[in-house]
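Just passing along the structure, written as structure tokens.
The excerpt is restricted to a subset of chains, each kept in its original location.
Letters A and B mark the chains as written, and numbering starts fresh at 1 in each.
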Amino acid sequence: MKSFSRRIPRADLLIGAVPGAGQVGKLAVDHLIAELRADLVAEIYSAAFPPQIYIQSDGVAYMPRFQLYHAEHGSKSALLFTGPSQPESGEASYELTSDVLEMAKDAGVNEVYSLAAYILGKEPTERAVHGTATRPELLERLKLAGVKVMDGGEINGMNGLIFAMAPIRDMDGICLLGETAGYYVDALGAKEVLKALARLSGIEVDYSRLDALAAEAEKAIRAMMEEMSKRADASHETRPGHMDYIS
Amino acid sequence: MKSFSRRIPRADLLIGAVPGAGQVGKLAVDHLIAELRADLVAEIYSAAFPPQIYIQSDGVAYMPRFQLYHAEHGSKSALLFTGPSQPESGEASYELTSDVLEMAKDAGVNEVYSLAAYILGKEPTERAVHGTATRPELLERLKLAGVKVMDGGEINGMNGLIFAMAPIRDMDGICLLGETAGYYVDALGAKEVLKALARLSGIEVDYSRLDALAAEAEKAIRAMMEEMSKRADASHETRPGHMDYIS
């Protein structure tokens, strides 16, 4: 069961991401939607969600759904795809991606970008953006844009399917993966992905909101670490007393 | 696999509920079907039921199914939806709801009500009716009708989907949830929900059958509690002897 609303205007690109590690891809797409003042052009409901609705603080009921936005930027136009979570089953992931790519193809899209995370498992220093694509020629473009071309590994979930299934409908697919620790929501990872995307697609936006988000997150993390370090000191101070007690 | 029978006449409203906590919504819809002498206009068979049929006491075989009734009340007409149980899977819940809403839309419905339970986990004193809806404007109408607008939480199962999926087909959706303890079949909860529905929709019926049902239930519960209290007294009497034995 799926339901599409509204007409989808012409577009050159599809840029998509659903939630994943560090929310890197999702943050990046949401940032584009906000900065480009994109219009909501389709909502996709899926029986792959649990049968559950949420009541918002304003009292209005909310049903989980995927969303497709449309934005213009100079001479370029883009569809922006996002959603609240990964679908619950692999089959639903394939089917939803297939539906979204069909909508994109019908709108004239010829290049599909997935935005995702490249998990380091530790704080990134270099903040490189890694990439893969569906044709060798695209990899040359990635290199010129400063993207590190991957030479192995796998991409799990719907963010992998979005770009990789593009050739089935004769579109190009590119995946940009921003380095992230993976254990916190990473606005800087999202920013680096967007900067690489700007070099590739010409769609450049202001990143100050992501910077502010990152600054806030850093402050919160620093405060937490100072707190932890104080507790560690305090526990050192009490230890002698504790040992006296034992001895 | 689904099978629809009969033509569905024009209707303004869809009012639906499947079994849930305290049977509040189901009792309310069944009461409307009986009081409005509604006509059965569609039966929906579903492969989401177990492959099992039941033999009634008159010897006729019965297959589980969902039912759609039609009723007129003054200048208003309503479709009434109910069924024997929640579908076995989330996917089937979405699909069945989608089918029912399509039938409602085709019949001219523009407002969809789900009737459900607001579980307190203890005997309700105030017997308030809580509500949510699919547009902020509808919440104003709920307030005027004495319904407490919710500001959080979730509604699980098909009763949540019935009203929340209405906007997909350009209909309004309202959910009314009657307070109930949740651990007994609660005719008074159903009555309060129907009274709120009457203030909102103009469809008012006689509630004496629900009152009688509630009185019966109360009598049964009181008898049970007296029985339990007698047993407790009896056990108090025996306790001293028991303590003698211990001391």
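Quick note on the criterion: contacts are C-beta pairs under 8 Å (C-beta built on N, C-alpha and C of every residue); 3 or more make two chains touch, one makes a residue touch a chain.
Being a predicted model, the structure only gives us computed values, none of them experimental.
Participant: If 2 of the identical protein chains are displayed, how many copies are present in the complete complex?
Facilitator: 4
Keep in mind that, in the parts below, only the chains that are shown with their structure count from here on.
Participant: Can you give the rotation angle that fits chain A onto its twin chain B by Cα atoms, in degrees and rounded to the nearest 5?
Facilitator: 90
Participant: Between chain A and chain B, what distance separates the C-alpha centroids? Give it in angstrom.
Facilitator: Each chain reduced to its C-alpha mean, chain A and chain B end up 41 Å apart.
Participant: Please name which positions on chain B make contact with chain A in the complex.
Facilitator: Those residues of chain B that touch chain A are 90-91, 93-95, 98, 132-136, 139, 149-158, 160-161, 163-165, 168-169, 173, 175.
Participant: Provide the residue numbers of chain A that touch chain B in the complex, in ascending order.
Facilitator: Against chain B, the touching part of chain A is residues 1, 3, 5, 43, 45-63.
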